[in-house]
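Just one protein chain is left out here, and the rest sit where they should.
To keep things simple, chains are lettered A and B as they appear, and every chain counts its residues starting from 1.
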Amino acid sequence: MRLFVKVALATGLALGASQASAQQAVKVGALYPFSGGLALLGDESFRGLEIAVEERNAAGGLNGKKIELVRGDAVDPNQAVGEARRLTSVEKVSAIFGTYSSSLAIAATQVAQLAGVPYFELGAISDPITERGLKYVFRTNPTSKDFANRMVDSVVEAVAPALNLDPKTLKIGIIHEDSLYGQTVSAFQQTRAKEKGLNLVETLPYSAKSVDLTPVILRLKSAGVDVVLQTSYQNDTVLFFRQMKDQGFKPKAVIGAGGGYSTRDTAQAVGNENIEGALNVDFPQYRTNPQAAPGIDEFVKKYQAKYGIAPRSGHSLTNYMGANVFLDAMAASKDLKADTIRESLLKVDVPLGKTATGWGVKFDEKGQNTRVSPFLMQWQGGELVTVFPPEAAVAKLKTGVGSN
Amino acid sequence: MDVLVQLILNGILLGSMYAIISVGLTLIFGIVRVVNFAHGEFLMVGMYAVYLLGTHLGLNPYVSIVPVVILLFVLGALVQRFIIQPLLGADEHIQIFATVGLSTALVNLALLVFGADLYSLTVPSARQAISVGGNTMLVGQIVMFICAVVLVAGLHFFMQTTALGRAIRATAQNRNAALLMGVRVDRVYVFTFGLGAACVGLASALLIPLYPVTPTIGTYFVLTAFVVVVLGGMRSIYGAFAGAMIIGIVDSLSGYYIAPDLKEVVYFAIFILILIFKPTGLFGFGRGTE
């Protein structure tokens, strides 16, 4: 029955949108979690793609053909498989863009690969997505390894110098929620910390549904941890900051891995004075130096014009940037066969600092963009501002966390 | 050693939070004999209500207790009257699924109305930390502990001295006998369900200063509440209180000494062992003793 609905919707859209150019349209899939618990950021991610496609269509489309977006909604891996099947078979899309969530991406890419349709990942960070040797899977955004490395490296390159301390004297504590996101990021953090010869004293996983993080904080406190690396969602970030204050735990620095650290809700729940100074590694946000990220301001303007509000997170920007890279490559290939697109993607060569996110583009054989890394940001005066790398920074790194 | 004291203290304060939620569940589970999977969602509804009262009318959460307790009582009574009561004669499987459906509907209703964002109410007075011998407690937590004790004592007084309380106890012990004695069992159930939900109303006002509210906040507490109820012997309010304290302390200690991500494993394991080896609950309060 769902089929009929979808077909009806799709034909309805097709009829309405492209009566004139029905023959010339290029269909691409947009596979995101539009419902369920991940819906908010799934939808935010989609908006970046939508703006990129509209921009392209306004400029004449893909080599004269209109691009038509076909949405696919998936909440769990089984639905991701189903929607990927539908997009590749019923809709016969030339490529699929997605996905925000890593488990959905993993399930959907397997399907797309078998169907011989290119899959362009714009937001999911799990490393295996581009490590399985799938020929038609490409990703523009950094992976969880990049996040972990940036977090650990920040300790050495940004935090320790600001504190005027030798990084090896700092005691590091890693805490993370125990779903896919927290587990993968923290595993890479541990490896990187070892490589850098840092003094890692605690690694504590916890459930994101915890109602009490006091035991975690007391463990960190008794171990005398100086720098906390946390990978977390919203609720547990709020809980951590509140209970850290209650228990009088005062680390020298706290670094988050996006997630709960990036949203305004968190700052409001914790209180601006308490989150002041917290560091955060994430996709570029909007308080980034436009010199290093050309096009970022234009994007924000377009977003506001279209949706009537400021972007809710950096996800739309990241998806916008990635979508442009892939659409350029599709425009550059002589046909839309998977192998041809792959060829032109491998030829893409954009230096650092020339895209709206400040990243460059160069894909390796596996399809992963190598000129990419998340930025280090800091909560300052209720704003999340970029502080590292220096060329993208708009503010100087401050030391200390919270008001105490 | 200092850490141990702080952990136990923390466990007791955590336990008093579980106690208030679980006492309500005990009433529903022990007397109406319905496994209420929507219990956590009652909490969520209560917390949103407190939040709205706080932001729109500027009510302090502790003042909101009165309207929210009444609201939740009515909600609980309505659920019993229109969803559970028609199913009392049916298979207990069916009642469980009715509450599951209710829970799904409520979570998604909240998602529909409020979105997935978190809302929090800043209550500086409740978040004030008090230090005793180097161990910290929050004012909000101490209030919670006092409320838990008062709630248990109040329910005890109510059950022992009022006619309605006696009718509830009679119904709990033997439904048919109570019917024969002229107790209007249906009304007792409606009242008890409402009372159980009202306890959650109290809990939601006390929780707001400590936790932000999201549509799924109820799922954080509901399984723990079931563990506490079984541990306490199903029908005993004191049992639930003691069980909550134990789970609070176990939660706190195992999070520190074993691993924070295994603390649920520890108390679920305790739960399974209790069910298997001591189905009357840890203190033998179960089965007819009130």
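Rule of thumb we're sticking to: a contact is a pair of C-beta atoms (placed from the backbone, for glycine too) under 8 Å apart; a residue touches a chain by one contact, two chains touch by 3 or more.
In this section, contacts and distances are computed from a predicted model.
**Student:** Name the absent chain by its UniProt protein name; which of "YeeE/YedE family protein", "Tryptophan synthase alpha chain", "CoA-transferase subunit beta" or "Metal-dependent hydrolase" is it?
**Tutor:** "Metal-dependent hydrolase"
**Student:** Out of A:L49, A:V70 or A:I106, which touches the unshown chain?
**Tutor:** Only one listed residue reaches the unshown chain, and that is A:I106.
**Student:** Identify the residue among A:A39, A:V53 or A:A269 that touches the chain left out of the display.
**Tutor:** In the full complex, the listed residue that touches the missing chain is A:A39.
**Student:** Any idea which of B:V132, B:A163, B:L180 or B:I276 touches the chain not displayed?
**Tutor:** Spelled out, the listed residue whose C-beta touches the missing chain is B:I276.
**Student:** Among A:K27, A:R56, A:R86 or A:K171, exactly one should touch the missing chain; which is it?
**Tutor:** Checking the options A:K27, A:R56, A:R86 or A:K171, the one contacting the hidden chain is A:R86.
**Student:** Which is it among B:L7, B:V23, B:V68 or B:L106 that touches the chain not included here?
**Tutor:** Only one listed residue reaches the unshown chain, and that is B:L106.
**Student:** Residues of subunit A in contact with the chain that isn't shown?
**Tutor:** Residue positions of subunit A that touch the missing chain: 1-3, 5-6, 9, 34-35, 39-40, 71, 73, 76-78, 81-82, 85-86, 88-90, 103, 106-107, 110, 113-115, 126, 128, 132, 134, 178-184, 187, 205, 207.
**Student:** Name, in rising order, the residues on subunit B that touch the hidden chain in the full complex.
**Tutor:** Residues 29, 33, 35, 83, 86-87, 90-94, 96-98, 100-112, 115-116, 215, 223, 226-227, 230, 259, 261-262, 264-265, 268-269, 271-272, 275-276, 279 of subunit B touch the chain absent from view.
Assume only the chains that are shown with their structure count from here on.
**Student:** Which integer distance in Å separates the CA centroid of subunit A from that of subunit B?
**Tutor:** Taking the average C-alpha coordinate of subunit A and of subunit B, the gap between them is 38 Å.
**Student:** Show which residues of subunit A lie in contact with subunit B when the two form their complex.
**Tutor:** Those in contact with subunit B are residues 37, 39-40, 178, 204-207, 209-216, 218-219, 222, 234-235, 238-239, 242, 245-248, 265-266, 268-269, 271.
**Student:** Flag every residue of subunit B that touches subunit A in the complex, lowest number first.
**Tutor:** Listed in rising order, the residues of subunit B that touch subunit A are 3, 6-7, 10, 14, 17, 115-118, 120, 122, 127, 129, 136, 138, 210-212, 214, 216, 219-221, 224, 251-256, 259-261, 263-264.
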